[in-house]
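Below is a structure I'd like to ask you about.
A single protein chain has been omitted; all remaining protein chains appear in their positions.
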Amino acid sequence: MIKAISVQTEPFDTAAEIEKLRADNPAIGAIVTFLGLTRDSNAGQRVASMTLEHYPGMTEKALEKILDEAQTRWELQGIRVVHRIGELKPQDPIVLVAVASAHRGEAFQACEFVIDYLKTRAPFWKKEQTPEGSRWVDARQSDNQAEQRWRRGD
Amino acid sequence: MIKAISVQTEPFDTAAEIEKLRADNPAIGAIVTFLGLTRDSNAGQRVASMTLEHYPGMTEKALEKILDEAQTRWELQGIRVVHRIGELKPQDPIVLVAVASAHRGEAFQACEFVIDYLKTRAPFWKKEQTPEGSRWVDARQSDNQAEQRWRRGD
Amino acid sequence: MINVLYFARLREQLDTESEELEVHPELKDMSRLTQSLRQRGGAWAEVFAGRETVLMAVNQEVASGDTPIKDGDEIAYFPLVTGG
Partner (left out) sequence: MINVLYFARLREQLDTESEELEVHPELKDMSRLTQSLRQRGGAWAEVFAGRETVLMAVNQEVASGDTPIKDGDEIAYFPLVTGG
């Protein structure tokens, strides 16, 4: 399986990422992508911009682990994850998870698994700039619940 | 909610479809897309090419209904569906379902719902050209099961 | 008159893409129409024997045996769908 992880300040090209995933693999029947975008409000407050901090080195290791886990759970042809850091404006893409497999069921599940785990296990932190100053974003209980759906007996 | 349905012989541009879905809507936090591709084998046999037939008029109505149903079930910002007809080669994109919403849970569910319903309710038929002649593709039991997951008491 | 369309495998088996039929009082619903098609014998008897699922639509909406037929309707018969 082809795995690719990128943590970058530059914008990414969703179409190019999908192309790289498809490249010359006629066994792929399904590609599911999740694209996360910056919204202009959060918890009822306007967000003018957002700064994304991360833990270089650990981020890549954490993402690698998540992709490895996805690979053991489903039969996949490839996964690509791109996550931006630095300053982002509303409507800017933040994260892309693209998963390829022969059939759609696996691709949907693996894609949602990867983003759910990324949200709770990869060391990224968001700070929002609002009209009332800047604030660190609080972790969401719903993200925790989303992650726990995937927990096994282990 | 913005709905767009296209049934066409020409290839489509996944990136352009995503752009149209995002266009100027800062309330969108998640876009989930399903891209279906032609594989080079099916049921153990090589597939050289495939012809997609449909029922003009009814196809669009059936898709419209599916999108309306998705809209009543989840809070969505937009859905775009593009389905190709005519002759397709392995690795050619067949179908794109792109769903936008504020949060990812809705987008994942609605996207999978739309493709599951499309597979069992929209009047498209595939005919495969194989080394042993052409054959109509049989409906899959797994597609039926996928659809039935979404059934409610009604 | 009603217009009857056949798609995909059915179109090939019956060697018919569409046909116009008179509306009789006996063809008051889809099950009656299907029965009359089956009675043509040959490929028609085979296709409508009930061994393979045949789906029906009236005016581009999925129909069942008791869906009524009226003058001007567009009727369609087709196999299970396989798009996507």
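By written order: A, B and C. Residues from 1 in each chain.
The definition used in the following text is that contacts are C-beta pairs under 8 Å (C-beta built on N, C-alpha and C of every residue); 3 or more make two chains touch, one makes a residue touch a chain.
This is a predicted model, so every value here is computed, not measured.
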Whole complex considered, the hidden chain contacts A
Check each of A:Ile79, A:Ala98 or A:Ala122 against the chain that is not shown and name the one that touches it.
-> A:Ala122
What subunit A residues would touch the chain not displayed?
-> 36, 52-55, 57-58, 61, 83, 94-95, 115, 118-127, 136-140, 143
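By definition in this document, only the chains that are shown with their structure count from here on.
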Starting at subunit B, find the fewest moves between touching chains needed to arrive at subunit C.
-> 1
Could you state the distance in Å from the CA-based centre of subunit B to that of subunit C?
-> 26
Rounded to the nearest Å, the gap separating the Cα centres of subunit A and subunit B is 23
Approximately how many whole Å separate the CA-defined centres of subunit A and subunit C?
-> 49
Which subunit A residues reach two or more other chains?
-> none
By residue number and range, which residues of subunit C touch two or more other chains?
-> none
